[in-house]
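Just one protein chain is left out here, and the rest sit where they should.
Letters A, B and C mark the chains in the order given here, with residues in each chain numbered from 1 onward.
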Amino acid sequence: MAPFGFVGIGIMGEGMATCLLNDGRSLVVWNRDASKSEKLKLAFPRLVTVAATAATVVETCAVTFSMLSTLEASQAVFPALVGAVKEGKSIVDCATLTPERMRDMRGAVTLAGGRFLEAPVSGSKAPAAQGALIFLCGGDAALYAEVKPELAVMGKADFLFGDVGAGTKMKLVVNMVMGDMMVALSEGLSLCGAAGLPGDAEAGLLKVLDLGIMSNGMFRLKGPKMLAGDHAPNFPLKHAQKDMRFALNLGDQVGQALPVSAAANAAFLAARAESGDDDFSAVYEQQKAAK
Amino acid sequence: MAPFGFVGIGIMGEGMATCLLNDGRSLVVWNRDASKSEKLKLAFPRLVTVAATAATVVETCAVTFSMLSTLEASQAVFPALVGAVKEGKSIVDCATLTPERMRDMRGAVTLAGGRFLEAPVSGSKAPAAQGALIFLCGGDAALYAEVKPELAVMGKADFLFGDVGAGTKMKLVVNMVMGDMMVALSEGLSLCGAAGLPGDAEAGLLKVLDLGIMSNGMFRLKGPKMLAGDHAPNFPLKHAQKDMRFALNLGDQVGQALPVSAAANAAFLAARAESGDDDFSAVYEQQKAAK
Amino acid sequence: MAPFGFVGIGIMGEGMATCLLNDGRSLVVWNRDASKSEKLKLAFPRLVTVAATAATVVETCAVTFSMLSTLEASQAVFPALVGAVKEGKSIVDCATLTPERMRDMRGAVTLAGGRFLEAPVSGSKAPAAQGALIFLCGGDAALYAEVKPELAVMGKADFLFGDVGAGTKMKLVVNMVMGDMMVALSEGLSLCGAAGLPGDAEAGLLKVLDLGIMSNGMFRLKGPKMLAGDHAPNFPLKHAQKDMRFALNLGDQVGQALPVSAAANAAFLAARAESGDDDFSAVYEQQKAAK
Partner (left out) sequence: MAPFGFVGIGIMGEGMATCLLNDGRSLVVWNRDASKSEKLKLAFPRLVTVAATAATVVETCAVTFSMLSTLEASQAVFPALVGAVKEGKSIVDCATLTPERMRDMRGAVTLAGGRFLEAPVSGSKAPAAQGALIFLCGGDAALYAEVKPELAVMGKADFLFGDVGAGTKMKLVVNMVMGDMMVALSEGLSLCGAAGLPGDAEAGLLKVLDLGIMSNGMFRLKGPKMLAGDHAPNFPLKHAQKDMRFALNLGDQVGQALPVSAAANAAFLAARAESGDDDFSAVYEQQKAAK
């Protein structure tokens, strides 16, 4: 089987690429920090080829997956990718950026004769490593159909929501609901603390919530850490706030008022200066301090 | 075994009393609408005694459970209960009222020589029928220990959080988080609708949410009904809003700012005039209309 | 002219009583801290009689003005007043409490055969001293007509809005709008600060606002002090927050959603622990810190 390209071997990309390799696919990889590529090469010497440049990846492969997690990374690397695109080349971009940027990228790729699929993922480091991501796609339906086997290796579900932009929008809605739930939990724990009620998972709020219909993995995973003051970043607060803002801007464009999400965004924003690099659960520290 | 008293055979009380009866306990029951009591008597002729008045229940039984679901019902019936309290009588009140009212009720009962336990429940009609409620107690620790077997028959978990008031406060915190989550889901579904994205549980937002760490029973249960415009009341919106308001007032008392819950309360309040008797999921109709 | 009673010679009451005395009225006065009464006696020896108890004031005078600024003061003193009420006695209460408390006070006074007028004031220390208060009345229309001359001496305007409770409600609405405007200004100044724009009254935001249609005395008075970090209490933040909360509860009762005021209340509440005794402009310190 002809190799796939994979650009961006970071926290997410490493797990995703490893899934493909474990499944027997050959990859031509490139990463800004070459040591990450070499590490992959070491683990899968027969399947991995390390490319000298990002452009080389596209030149060598028919389909290139791109997982550049920030706008800055995307802006730095994407021009090289698109510069190598011509007829027969396809780009599957798995980053979460704005719908506007995704459409611009699609424009550049199709202008060069290639095909483009946006495929932002729901899920973080652990699901990426376990092949349990959720792909929220938008764009070229034929390309989506072609890469479905690879998406199935890296994820547990994938969807095509329509044109480029639709996948990113769905991702923003999902993360908006997630941010709202995080601030809801944070207010609940803060109110417990201020009112002299236990918040813990043994016999406090977290336990009560977990016994009922609202029981969910996020409360179970994050709640005890929040009470312990452990905000080691899994999903950095500044990224959560950025996604909230993008979701609010989407609401603005389509005329949907989102008052609770706007209040949640303000809470994240108030926490950003001090805790931007911590986990988004650190909004709890700011909420508590607000009593 | 001496019979227990049970006052208030409504949506919740019927299920709870039935659980106790199924487990073999004798009950002396009273309800404002006597037909509900008679129905219970018909089902359990050997175990149920229908009392002529609420006071008779307390006079006959050492321990009386009270499940009067609104403040109005509580205000109408409680004086009769307390009028029959004397040494050796205990009241276990399972309603969700304010912490202040619970403390007033405790005061009246203890002044008359009795013992008082607040035991508001988390869970609605179905868990009540299945013996799967969660009891959030506050008050007399000895009484709590004595009725633990009965709480265990009616519920799947019970907690004693401290003095009278603490149980009610925990209930308010739980319902506040629930209200926040409902409005969060509502904003997510509204944004999907406005942005042309699918919301459904097959291949839309509800599906994506259910695949991830936020997956929870409430979204699963309510989400599809919301999209279908089915807001048949399980937990009436006006009650949800009342609990949000009480939680906000608790925050006010203890100095805890709750900006997201305040925004959620405003959303419920805006929907109350039109949809107060519908399920609290009807906040979605108001949010949607707001686009 | 028969003397008027005046109970409560505090920050507000002192100015109000002095206005009446300057206009030639005799007063029988009482204050918890007697030195305040004696000071007034010293300034107007011929017109002021210091009563030994609050009850004596009512016993001596047909009409007693009461200006007890907190709920605690009102609860401590009002029973003595009402204990002396009988037919022919009238109470004019100028405090800002809740509509419910005002109605309870009315009930007690009328039950004892007296008449009751609520007359909360808009305006603080300086307007009180200058006879420039605004009286927002509710209650006995005949009593209102009788004391109109005295209200005119102490204020620049007076209104009768209906039954007891209506005056207090109007006061709460006014203070809610005031609180909203204060947080609006605070957010404006905070955004200027964070964005590197001048906020000052010479050539910054305060100047621009003052040149336009939004120009108002509060921004002019408070703005420069806020920038200077001067929050010497004129209207303590904890009182402003209390009024916001009462207004929100009024909205809750009548079914009016107030999302912006709810957000403003959360801001005041977040600032209360640290700045409750400072001027309500201290909300600016909390907002700034939130960046």
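Going forward, a contact is a pair of C-beta atoms (placed from the backbone, for glycine too) under 8 Å apart; a residue touches a chain by one contact, two chains touch by 3 or more.
Source: prediction; values computed, not measured.
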Sole residue of C:55, C:108, C:176 or C:237 that reaches the chain not shown, by the stated touch rule: C:176
Residues of chain A in contact with the chain not shown: 241, 245, 248-249, 251-252, 255-259, 262-263, 265-267, 269-270, 272-273
Those residues of chain C which, in the complete complex, touch the missing chain: 122-123, 134, 136, 156-157, 159, 161-162, 166, 169-170, 173-174, 176-178, 180-181, 183-185, 187-188, 190-198, 203, 205, 207-209, 211-218, 221, 247, 250-251, 254-264, 266-267, 287, 290-291
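Everything below uses one rule, namely that only the chains that are shown with their structure count from here on.
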Closest chain to the centre of mass proxy, which here is the mean CA position: B
Euclidean distance of C-alpha centroids - chain A vs chain B, Å: 39
Chain centre separation in whole Å, for chain C relative to chain A (CA means): 53
Residue numbers of chain A (touch at least two other chains): 259, 263, 290-291
